[in-house]
Structures are given as structure tokens and as C-alpha cells.
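Before any comments, here is the structure.
Removed: one protein chain of the complex. Kept in place: all other protein chains.
Residue numbering begins at 1 within each chain, and the chains themselves are lettered A and B in the order written.
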Amino acid sequence: MSILAQADINVLETACSPLNVLTELTCAQWQWLRSPETGLIMVRGRAGGTGVQFNLGEVPVTRCALRLQRDSHLSANGGAVGSTIGVAYVQGRNVRHAELAARLDALLQEPASCERIHTHVIEPLAAAQAARRDAAARKAAATKVEFYTLAREAQTPGNTGEEP
Amino acid sequence: MDTATATPLAPGFEQRVFDSIKVFRALADAMAHPGEIRRVNARPPAPTQLMPAAAAMCLTLLDFETPLWLQTSHASVADYLRFHCGCPMTPEATQASFALITNTLTMPAVNTFNAGEPEYPDRSTTLMIQVESLSNASGVRLSGPGVRDAIYLDVAGVSATYWRELQASRAAFPCGVDIVFIWGERIAALPRTTRVSC
Partner (left out) sequence: MYVAVKGGEQAILNSWRLLAEQRRGDTRAPELTLAQIRGQLGLAVDRVMAEGSLYDPELAALAIKQAQGDVIEAVFLLRAYRTTLPRLGVSLPIDTGAMRLQRRISATYKDVPGGQVLGATYDYTQRLLDFQLAAGGTVASAAVAASALPAAPRITEIMGSEGLLAAETPAADDPAPRDLTREPLEFPANRALRLQNLARGDEGFLLALGYSTQRGYANTHPFAGEIRQGTVSVEVVPEELGFAIEIGEIAVTECQMVNQFAGSATQPPQFTRGYGLVFGACERKAMAMALVDRSLRAEELGEAVTAPAQMQEFVLYHSDNVEASGFVQHLKLPHYVDFQSELELVRKLRARYAAAQPKSTDTAEAA
């Protein structure tokens, strides 16, 4: 869920474009349990980083939930139809992002589609996220100060070596 | 998310914004006309233990900041409300912003709930009470702001003791609880300003 939530929406769309994932996404029967809704989450911090909690400010978040219904589900666990629920909470106001994330969340819980979604969507997204973070961290690392101590001039006659 | 529950979760309002506006309007109207039976005109899909107006009110009024005291122990009701409203469930009646009562015979006394504080009387509990029938033809006599002269309300399953306790609690005004009786799609509201005589 974290990978899906933090993905760039364009990258996410691209990751979903391989035919077998698209088919999965569009052919299954979906029922909204909670249609996409944008609201706010209050972000909290702690005084001194570790102390009392306080309210820092809000971030917009879009959430939705839907139920996956399909015939194959019946045979998969012999249980009731429609027990797989996909949920998404995604930072920002992008309804499409939340919808895709919720659908993928449901498909990831299904043995029939789990592996395919992992290979085609989750792994590439995780790799892209890691690469993005790595690039930023390496640029920051290049600005790390390397201290060196100035070596005193070699002792010469007349230089007592006393601190000024 | 593990969701292998016995009853599948029902969806909430079809059109969240418009449906909740409609229900809120009906509720505000009912509060402005104490005792008058009104319809909320919404039937969101919900567990059978919840009457349509109760489900509609919960979906409209509850959120993560309104702790709910729930009388029923039916898991499907709690799951439904937790999912759609995100409201925390509290076993402490005094902590509850709202209370949902599904059995009038075993419901706690009025003063069990939070009546607010003189500085913040709005921090009280609002009781949503599901009942077997409502009628304006007879019953207790209601008067006060929003009622011309008097109105009668008969609520099946509410004892004379309960009405007396409710009237006694009016002495603490502006503190007190507000009540909404629910019967199917109908509601009748008793804000804390309404006087009750048996």
C-alpha cells in the first residue's frame, strides 16, 4: 500500500498498462464501498522529536474502497462472493490515483493475480522509488563537509611553537 | 486487508455529499420542530440491525472525532460504522458524542450519558434511539421552543420512568442530552429545550 500511495500517478498508469494487468483491472467486477473522497489528515509531530505530540499541519488525502467480485473467487476459496476489499489512502487530491491503488490493493490479495501485479506493478514502482531516493541522497552526500586539520608549518628556528 | 467476515460489508451512501446534506437538512428540521415525526428520505444499504434513518444519521453525523457508544454487540453494525464513519467505539457512555440505542427495554438511564459542561454544553451526548413505533396521536405532552402550545408523542417501549428522568434532567440546562427517536425512515427529535410531561 505504501508503494502504491507514494507512486507518481503517471508512473503508476504506465506500470498498469501491460495488457494482462489492464485486463485484470477492467474485467473484474467492482463495487464501490466508498467512492473516492478527498479530505485532510492532520500530521502530528513530537516536541524535540521524541516528546509530547503536537499538530503540525494538514495534508490532503484521497481515499476510497471497493469490493472485487468475480466468479473465479467462488472457486478460489469456496466462500462467499465479494469478500476481497481494496482500500486506498493516498496523499494528494488525485482521484484516479486512489482508485488505481484500491483496485491493485484488492488484486494483490487474490492468489490468482497477486504475483502478476507484483511483477508488473509493485516491483517497478518500488525500484523507481528507491532510485529516486538514492539519487537525492547521493546529491546530498556530495555536500557533506570533509574536515581536515591544517598541518602546522614545520618547526623552524625562532618558531617556538607556542599558540599565539 | 483481511475482510473474510460473515456478512459482506454494505456500501454507504450512493452520493455521499448530496445524501448527507439531505439527511442533515431533515434532522435540522426535526430539531427545529420538536416531537414532529419527519422522514429522512434516505435508505443507505446497511446491516439489518440498523433502521434506515439510523444508518443515514450515522453516515451523516459521525466521523473519527465523534466517539460512539453502541448498545448492540452485533459485529456487522460496528464494522459498518467503523468503516464508513471511522468513528471510535467507546464503552464509556460519558465519553460518547453519540449513542446508538437499539433496545429501549435495556437502555441506560438518561443521566448515564454526558450532559456537557456549563462552558461547553455542546460537548454532550446525542442519543439516537431506535423504537418500534412513533405517533403524534397520543403519548407524552411536549412543549417548549419550536412547539406551538403542545404536541403529543407516543414512543413505543419508552417507560414513564424514562420520561420523568428526562424531564428531571432539564433542570441542568444549558447542559443536557439531545434525543432523536428513530422508527424506520422516520425520526422525531427532542432537543434539550423541550419539556416533557407524562
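Operating definition for what follows: contacts are C-beta pairs under 8 Å (C-beta built on N, C-alpha and C of every residue); 3 or more make two chains touch, one makes a residue touch a chain.
What you are looking at is a predicted structure, and each value in this text was computed from that prediction instead of being measured.
When the missing chain is restored to the complex, the residue among A:Thr14, A:Thr38 or A:Gln69 that touches it is A:Thr38.
Check B:Glu14, B:Asp63 or B:Glu132 against the missing chain and you find that the one touching it is B:Asp63.
As for the chain not pictured, it touches subunit A at residues 1-2, 5-6, 37-61, 63, 65, 87, 89-93, 133-145, 147.
One chain is missing from the display, and on subunit B it is touched by residues 1, 63-65, 79, 82-83, 86-88.
One rule holds in what follows: only the chains that are shown with their structure count from here on.
Centre-to-centre, using mean CA coordinates, subunit A is 40 Å away from subunit B. The part of subunit A that touches subunit B in the complex is made up of residues 31-35, 37, 65, 67, 79-80, 82-87, 105, 109. Interface residues of subunit B, counted against subunit A in their complex, comprise 1, 3-5, 8-9, 11-12, 16, 83-84.
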